[in-house]
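A single protein chain has been omitted; all remaining protein chains appear in their positions.
Chains: A and B, in written order; residue numbering restarts at 1 for each.
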Amino acid sequence: MSSFSLLTSIVSIPWLGALMLASMPRAHVKIVRVLALLYSLSTLALGLVAWANFNPAATGFQFTEQHAWIGVLNVSYHLGLDGLSLILVLLTGLVAPAALLASWKVERDPRLFCILFLFLQGAALGVFLALDFFPWFIFWELSLVPAFFLIKLWGGPDATRAAYQFVIYTIGGSAFMLLAFAALFAATRTFDFVALAAAAQSGGLATKISARALTAIFLGVLLGLAVKVPLFPFHTWLPSAYAEAPTGASMFLTGIMSKMGVYGFLRILWPLFPAQLHAAAPVLIVLALAGVVLGAFAAMAQTDLKRMVAYSSINHVSYCLLALFAVAGAGAAHAAASGAALSGALLQMFNHGLSASALFFCIGIIESRSGGKRGLNDFGGLRTAAPMFAGLCGIAMFSSLGLPGLNGFVGEFLIFRGVFGLVPWAAAVGTLALFATAYFLLTFWQRVFHGPQGPGVASFRDLSGLEILTLAPALVLMFVLGVWPQLLVSIFNPLVTAWAAHLP
Amino acid sequence: MNLLPYAIYVSFAGAALSLIAGMRSATLARWTALLTAVASWGITLYAACGFTPSSEVLTLIDIPWVSQLGIHYHLAADGISLTLLVLTGLAATAGILFSWNIEERTGEFFAFYLALIGGVYGVFLSADAFLFFVFYEIAIVPKYFLIANWGSTNREYGAMKLALYSFAGSALVLAGLLWIYATGHAEGFGLGQLAQAAVTITHGQQVAIFALIFTGFAVLAGMFPFHTWAPTGHVAAPTGASMLLAGVVMKLGAYGCLRVAMPLLPAGLEFWQPVIAWLAVAGIVYAGLVALVQQDFKFVIGYSSVSHMGFVLLGLAAANPAAVAGAVLQMFSHGVIAGLLFAVVGRMVYERTHTRQLEHLRRLPLHRLMPFAAVVFVIAGLASMGMPGFSGFPAELTILSGTWQVSKVWALVAAVGVLVAAAFTLRAIQVAFFGSTDEATDVTTHPHLMAPVTWPERTGAILLLGATLLIGLKPDLLLNWIVPSLQSPLMQAVWHGGVR
Partner (left out) sequence: MNYSYWILARALLPEMTLVAGALCVLGYDLLRARHHTAAERRSAALWIGATAVVAALIDSISVGRLGAVYGNTLALDQLAVVARAGVLGLTLLTLGVTAGAKNARHPAEYVAIILFATSGFTLMCAAHQLLVAFVALELASLSLYVLAGFDKDRRESAEAALKYFLFGGMASAFLLFGFSLIYGTTGELDLTRIAFAIMHGEMTPLLAIALVMVIVAFGFKAAAAPFHLWAPDAYEGAPTPSAAFIASASKVAGFTLFFRLFWSGLSATAGDVSVAGNAGGWLILMALLSGASLLLGNLAALAQTNVRRLLAYSAIAHTGVMLLGVIAAEISGPGPLFYYVATYGVATAGAFGVIAVLEANGGCQQITDLAGLSRRSPLLAGCLLVFILSLAGIPPLAGFFGKFYVFAATLKVGGVAGPAGWLTMLAIALSALALYYYLIVLKQALVAAPAPERSGRIRVPAAAAITLVVAAGLVVFLGVFPSLVLGLF
């Protein structure tokens, strides 16, 4: 596939779509929406093409494109795909169109909405595919701009503050990441992730940079990534941002943008700073655990459904980080457990993307049908008014819960198995969160869908065809991946094995 | 390249022509001014096309002028000056486009404007300290009249403060230059001759002279704590003048530091480096925090200029090739961005809404009433924040990289400054343009805001946006010029701390 730049296409087609829509100020709303959807689906199409031509056994980067860009700064336009990026590209290809479909009925300035959304999608894909800090950071930072406007202009009553907080926190973290990479550049004269990872592996980084400086750089990168995931205690921006954002944006935020942070940990922090991560692992494990546990317990305390799922997101993504930190802290002795943990983390990324975005979509349906209400106690007996909705929403909920047979289980199981083998006490504490998660999701299930019908529930329409279409792919995958996770694992298994084998 | 001196002459000639044209009609004056600015910009671009980057400084003219003092009319250019010359041309053209709506005494306005530009071109081309100083001071008087005559808030006070601070700064520079000349028994005022003379002076005196000259230039560059003239003056100035003042004239000060103070007295730089760096980072953070609480939209931009110039000064203070290259790139980048920001605030918003108070603007859904202005300001704001993809990012990246090599702490504080910049810029964007999401308001309820975007505004905005985007994605266009120039013999002295 050398003559056709697959990866550049993946990144640029959504942006081209945004540009095209921007130049059509007087197009009809329907045309705008359909065009946007088509451009968004291009990611899935090209992702599948990539999968078809992907060789899982080769653990390096495939479809690479590298062109010299800024000679003076030794910056190159470097894109590459490995197992990790592929699953995230596929996830984006699934979640983004779903989010667009979820926003089909947006009344206010739909053209601008679609433009911003496509721009956001392209930026996220760029993050997953770029392998040189300069272009990677461009995508990382640029993704904030459309997210800000999506939240602010179409969001709830407190959207302004939420959006502002979201952007400032993230940029704050990125400022330190910028400094860290500037420092790395000063010593190594390269921004390329692959080159830097190789240097770190061979011990070259340690020879060029003093230990204290390297620690400071590590902390800078950590800070930038930690805010994005988010890692406790840098998570305070998330509940408001997710809750105030419009449905489509919430789906994308939780499904994709939080994965950008985890991706960053796996692609940048761990390969470049294995020793520092190993040293900091105990503290980081505690933080991840805090996110796991406190996220779940905080979700329990919520009455706003969206905030509940937002906190649950913190919980689920923190599992991924827990696995990673456990592996990083453990060392080479536990290859099998590490492999399991890492596989689990990757699976969890994908699965959570699906289930959380589906859940936000369901809450969005509830909200739009009830005229803006989304409190836990505002409903009851929804199952009788809209049985199909209840069924499908239930599947999403149980997937999020980790019910065996659905996709959520496999990821969580592998994570727990791996972490138990590496840091047993952390696994034990983490199980508390499982209980809490079960509790609040079941509460959600019970209070909203069961019991006597609440006020206004009787007029609750069941799902329309479009809504079913939106949910269907995710739900199907929930079942498929529940019984046949191998579908996904086959993509990254050699990669994970290689990672586990190269532990310090 | 040999055409470059004509940029100066064309500007001054254009100033005279505009004055005369203004007696006929305002339109004639405007077009004269625009053509002059485009012509001189064209000269710089033409020179840029034919420029092969090297560490040499290319002499354009060198004729004896006042032999009694050894003064030569010596114009020369290298990559650094070329970068700034191109910036001047761009900022001048955009500034004139954004001053298209000046109706009173139009000829005089453009006469002062072009005279200022001519002076600025002269500074960037001078290779003789006396000539440098002459052009530097020529630029002061037009500034005063531009602000006092056509300005807005507190214009007489702002104009006088700006002029006096600039003049005081140049008095310090004069004292320092004469000191070197007399005590070092220099043969003349060429930069090389003064550098040689400076080496023969005692170390203590070198340190003192450096303090004089650097402070003198740094005042114009808006270094904390001598920066207070900048927000007042720039707010008081009319839009086109603010664009030029914040965008280019502040860079004269930084350029003076780089071209005169540092190479002539590297021993002094070594001594004062911590002080300068701390003042620079203090300026970055302090000005940013002050910008965060401003109620007047233009003051936010004014303080943001001081904050960004702090980056330039930090890069210069770090005194290694990477940081200084970043500083020069930041000079270019901020010149463009400041122009954009002032253009939107002054010409697009204020001329239509007649208010710059954020509280009032908050109630107007400006993003619906002025979509073009909103888009331009958002992009300019992103660029100002250092968003990758725009020119501020590679500049800040290189400055941070270079500064880190000298002191981690300074780099860290500067990174905090980046965060503060994001905060106040985002606040301004949000409150001014997106404060109200009132769906009911549209152009019919605010007819005075219907004034459509004129073609000069559009052209000017596109020019500036294009520049920041181009350099953001391809900074090596400029870095290829700048980096070799930093290896010239005079600059070598800076890197090696004065060993010759």
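Rule of thumb we're sticking to: a residue touches a chain if its C-beta (ideal position, glycine included) is under 8 Å from a C-beta of that chain, and two chains touch if they have at least 3 such contacts.
Computed from a predicted model, the values in this text were never measured in an experiment.
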item	value
Touching partners, among the displayed chains, of the absent chain	B
Of B:149, B:405 or B:454, the one touching the omitted chain in the full complex	B:149
Sole residue of B:51, B:167, B:350 or B:372 that reaches the chain not shown, by the stated touch rule	B:167
Listed residues B:41, B:98, B:121 or B:181, member touching the removed chain	B:181
Contact partner of the left-out chain, one of B:21, B:140 or B:248	B:140
Subunit B residues that touch the omitted chain in the full complex	65-69, 108, 130, 133-135, 137-138, 140-141, 144-145, 148-149, 156, 160, 163-164, 167-168, 170-171, 174-175, 178-179, 181-183, 205
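In the analysis below, only the chains that are shown with their structure count from here on.
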item	value
Subunit A and subunit B, separation of their C-alpha mean positions in angstrom	42
Contacting residues of subunit A [partner subunit B, same complex]	69-73, 108, 134, 137-138, 140-142, 145, 148, 152-153, 160, 164, 167-168, 171-172, 175-176, 178-179, 181-183, 185-186, 213, 216, 220
Contact set on subunit B toward subunit A in their complex	322, 325, 378, 382, 385-389, 393-394, 396-398, 400-402, 404-405, 408, 411-412, 414-416, 418-419, 422-423, 426-427, 430, 434, 437, 439, 474-476, 479-480, 483
